[in-house]
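One protein chain omitted, others in place.
And now, chain A:
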Amino acid sequence: MTRNLLSTTLFALLAGTAAHAQIVLDVVAWKGNEAEPAGMPQLIEKFEAEHPEITVDLTFVARKDIDKVIPPRLQSGNPPDVTMVDSALNKLWGEAGFLTDLGTDADWVQRMKPEVREVLELDGAMLTQPLEIIGMGNFVNMDLLAQAGIQTPPVTLDELTAACGALAEQGISPMIFSGGFSAMLFVGANGIDPAAGNAAALGAGDDRFVEDASFNQALDRVRALVDAQCFDPELQAGLDPWATAPQEFRSGNVAILPQGAWNIGSFQQVEGLNFQFAPMPSGFSDKGVALDLVGPGWAIPRDAEHADAARAWVDFFAKPENLAIFLQAENAYSPYEGAETQMPELAASYTAARDAGSAILWPFSTLEFPKALQPEWEDSLTGFLLNLDDPNEDTLQRWDDAVEDSL
């Protein structure tokens, strides 16, 4: 009798423990750390309140390191439950069979913007839940512009060159134009036609950059910016676009900075910095061109230990009210139809350009341009800034060669 009682008690205790066993959801992301919180502390708290049986263990791994840290875990069958991926990782890991098909029936898949769905869908399978589309354009210091008598951010090439002249006359450095990222944004906005959509053919090697009138003109327009005193190409060619350039803008040493909207949050923290985020001036549009980057998303690895909890995580982010917290912290646009914009007023001109259809999806994020082309763009544009008299062909041929090598 006593033995039976003890056995029953033990069984009840074990069963109780099992019933209340807390699931630890292992999430790896390159956002959510102290440098880029992306609203994650708030979202995790909300998720855990809705799912008291799950505790989220978020590990930060920078994007540049995720290629080293996650593949061993995927290959050994011991992956995180949820991992952040971008379009490149979606393709790479998806084709290797490491990611779970999230299905195409879910409501959030139906709501996805077609152009984003096209990027992420792989052989009829949806392996990634996208989280954001983030803008790239010009940050404009409105106080410095006002000193030159200009009240609105330049969105056409004529406005940009006029602003450069007026700013230079006042002794203000008009623009950052580093050989890497900054030059890429300007050349991309002036080489990729939002209406014609010439990127896919160029990236696939069907058309050639050397023969493309738009890209030839884009390089000529860089020369026009130099003539308009927008920047000194020799001084700017080697400038670090990620650390030095934003610091120069924060310090109020330069009026215009081509960069991504991910800087909005940190610029807003600088006391007295009055700025706007505008689309990139382009010959294709009198509203400027909004350069949209397909941002990261969530994927569930094939061998995830807590697949159901991982699904709950994905479903949680599918709710517009939850995603809005992420988007607001990131200053990004939703990749879903009908979502309310979370962008601040200072990005109104960028949003207006998007709404008017004057926008392109950055071809490196849609994989229309091969990965190997990106470093080639950066290097060759730096070289171009140092040798502006060289023919366009010298630069554009390198891009064609990079595309050819990647085929």
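By definition in this document, contacts are C-beta pairs under 8 Å (C-beta built on N, C-alpha and C of every residue); 3 or more make two chains touch, one makes a residue touch a chain; residues count from 1.
In this section, contacts and distances are computed from a predicted model.
Engineer: Which name from "Carbohydrate ABC transporter membrane protein 2, CUT1 family", "Transcription initiation protein", "Aldehyde dehydrogenase family protein" or "Peptide/nickel transport system permease protein" does UniProt give the chain that's left off?
Structural biologist: According to UniProt, the chain not displayed is called "Carbohydrate ABC transporter membrane protein 2, CUT1 family".
Engineer: Just to verify: which one of A:D26, A:E132 or A:D400 makes contact with the chain not shown?
Structural biologist: A:D26
Engineer: Specify the residue from the set A:G94, A:P246, A:P279 or A:G297 that touches the hidden chain.
Structural biologist: A:P246
Engineer: Which candidate, A:N263, A:S282, A:S380 or A:T395, sits in contact with the chain we can't see?
Structural biologist: Spelled out, the listed residue whose C-beta touches the missing chain is A:N263.
Engineer: Of the residues A:E36, A:E115 or A:D379, I need the one that contacts the missing chain.
Structural biologist: Here the residue in touch with the unshown chain is A:E36.
Engineer: Write the list of chain A residues that the hidden chain touches.
Structural biologist: Missing-chain contacts on chain A: residues 26, 30-31, 33-36, 57, 59-65, 68-69, 71-73, 75-76, 78, 242-243, 246-247, 250-252, 260, 262-263, 266, 269-273.
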